[in-house]
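In this view, the complex is presented without one of its protein chains, the others remaining in place.
A, B and C are the chain letters, set down in written order, and residue numbers restart from 1 in every chain.
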Amino acid sequence: MKKVVKNATEAIKGLENGMTLMLGGFGLCGIPENCISALVKAGQKNLTCISNNAGVDGFGIGLMLEQRQVKKMISSYVGENAEFERQLLSGELEVELTPQGTLAEKCRAGGAGIPAFFTATGYGTEVAEGKETREINGRMYVLEEALTADFALVKAWKGDTMGNLIFKGTARNFNPMMARAGKITVAEVEELVEPGELDPNHIHVPGIYVQRIFKGTDYEKRIEQRTVSK
Amino acid sequence: MKKVVKNATEAIKGLENGMTLMLGGFGLCGIPENCISALVKAGQKNLTCISNNAGVDGFGIGLMLEQRQVKKMISSYVGENAEFERQLLSGELEVELTPQGTLAEKCRAGGAGIPAFFTATGYGTEVAEGKETREINGRMYVLEEALTADFALVKAWKGDTMGNLIFKGTARNFNPMMARAGKITVAEVEELVEPGELDPNHIHVPGIYVQRIFKGTDYEKRIEQRTVSK
Amino acid sequence: MLDKNQIAQRIAKELQDGYYVNLGIGIPTLVANYIPEGIDVTLQSENGLLGMGSFPTEENVDADLINAGKQTVTMLPGSSLFSSAESFEMIRGGHVDLTVLGAMEVAENGDIANWKIPGKMVKGMGGAMDLVAGTDNIIVAMMHTNRAGASKLLKACSLPLTGKNCITKVVTNLGYLTIENGAFILRELAPGVTIEDVKAATEGKLIVADDVKEMEF
Partner (left out) sequence: MLDKNQIAQRIAKELQDGYYVNLGIGIPTLVANYIPEGIDVTLQSENGLLGMGSFPTEENVDADLINAGKQTVTMLPGSSLFSSAESFEMIRGGHVDLTVLGAMEVAENGDIANWKIPGKMVKGMGGAMDLVAGTDNIIVAMMHTNRAGASKLLKACSLPLTGKNCITKVVTNLGYLTIENGAFILRELAPGVTIEDVKAATEGKLIVADDVKEMEF
């Protein structure tokens, strides 16, 4: 059971052109910075990226967009990125906008062996177009299908060599569900510890979901809206 | 925001004949002992109880069965209770057997606003009889509906006065999902602390789901299979 | 006429002790500044935080602790942290007592449009569709008319919908209105605003409540 790899480059081995990826994070909070850097360096193309947001110009998934690596984004909000807008308008990039809760649930379902579920979210809107709808107990619902990915790239605070993960603050966000929905899940962590150092009762993602893990380096953790009070 | 009540008797106020209850626990591990005692004392009848198991003779839900309080059980395994068997065979008690994972997911769905979901579990068995089935991506699935309850009675290890809960060991089991699926969720805890004493990152059930909380007393924590090694 | 802060202030009067509340970006965020004395309210941030506190001091800024508007925030005693899936279990499951959000258009049948303008760059709906589908009690906070002076309270929304038949309360710069049985009911007038002002600014069916009164703060 050797899950520990040396670095991001080794962790994304086998990640090929045309694959579907999940990338954890909300805005720039909790994104897999090291894996994104390795992807930009490796240069895979035609990727479908499932991520709540699309980064900003010059950081996060924005870096992949600049290298024209992304064919399609599945996201709930993409409004912080001028390069994204340019590629979308020019037709280079495809986007599938999904309500944030539905996106989270679709990822969760993908890891949980639930191929499809009903939700009231989006009923009567263009999100429901082409999808099955039905009345259940007097209310209308939309049938949504699960998402899975060839690679899920997640970022955790602490992890152990068996792949158990703990997140910090709101950097948890989409990471836990995506970790469960990847055929190969790569976790980059700030602290990599030995089995037994994490309290079994505090683990957010059990190691069974994680295939590769490494200690990330040089986290920038860029802040989008630095708001302070006195 | 006054969630703290004095004891189990106060906590189950409004729990009436004919209601549907969820009771946390797996076997006798993590069951709401205080609430069950209060229910036996209060004597409500014709209850529908959603619980993975049905207790044993003389303990847990077994105590409610002895008082003929239960009309129907929705469970995955009920094999440890002779009184249960007697009432079932005599027609006094109804039982709806549900696969354990489907039961857990139905409770989770009930709290999560998912009215129905597809699962492969039970396809081709009598569990699927009368239910919609369909092929998704080449595999057959069964449509299962969510469960909710008038009262969810759960047992946690620690809780704070805002209703945040932390469980211990495998006493977590069905408690978190049931806590989310009760119209009124009652949590009994071994230790009741002030807000801020529980680490926000360790909380298993956020207080938003819990309407009433109290410090339980006299936990017996009976063990069904005391297995030891030397 | 109300300014943005006064709109927030009026909405804050709807808060009840013990409420769990999700505040959208813009005017809704300002509601947090006017929570009445003695009322205990817990703020939910859909990126995974219940019990959101104020902005941090410079020394306490933490890149790993932001709100749904991507602003740095703090926690309070009793806060809890969770995943996005859990966050929307709360929202979709109806556990949030009140959602306050902005809108581009609201219709007399309770439809809301607030995420997309055809021909303009689409940013995405974020969590808005889940919030309007999941919460029973929703207050829309917005200006009564758009910059071109056109009504935002319409017979039918012209923009792509965020949700159908879900809005029951609207607070604008002109007043407080409820939506019932296919009409806007004018309940309260902002100081200095007349019934005629509201009529002129409302395209949808408008009914003036018998007991319409001036708004109190």
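Just so it is clear, a residue touches a chain if its C-beta (ideal position, glycine included) is under 8 Å from a C-beta of that chain, and two chains touch if they have at least 3 such contacts.
Keep in mind that this is a model prediction, so the values were computed, not measured.
Asks: Wait, the hidden chain, what does it touch out of the ones we have here?
Replies: A, B
Asks: Can you work out which residue in B:38, B:116, B:153 or B:177 touches the chain that's missing from view?
Replies: Selected residue, touching the omitted chain: B:177.
Asks: Across the whole complex, list the residues on chain A that are touched by the chain not included here.
Replies: Considering the whole complex, chain A reaches the absent chain at 1-2, 108, 110-114, 160-162, 164, 180, 194-196, 200-201, 203, 206-209.
Asks: If you put the missing chain back, which residues of chain B would it touch?
Replies: Interface residues of chain B facing the absent chain: 26-30, 52, 75-79, 85, 88-89, 95, 97, 99-105, 107-108, 119-127, 157, 167-177, 204, 221-230.
Here, only the chains that are shown with their structure count from here on.
Asks: Considering only C-beta pairs in contact, identify the chain pair with the most of them.
Replies: Among the chain pairs, A-C has the highest number of C-beta contacts.
Asks: Look at all chain centres (mean of CA atoms) and spot the one farthest from the centre of chain C.
Replies: The chain lying farthest from chain C is B.
Asks: Roughly how far is chain B from chain C, going centre to centre by Cα mean, in whole Å?
Replies: The mean C-alpha positions of chain B and chain C differ by 36 Å.
Asks: Taking each chain's centre as its mean C-alpha position, how far apart are chain A and chain B in Å?
Replies: 33
Asks: Return the residues of chain B touching two or more other chains; collapse runs of consecutive numbers into ranges.
Replies: Correct list: 112-114, 201.
Asks: Could you pull out the residues of chain C that touch at least 2 other chains?
Replies: Counting only residues that touch two or more other chains, chain C contributes 81-82, 88, 91-92, 134.
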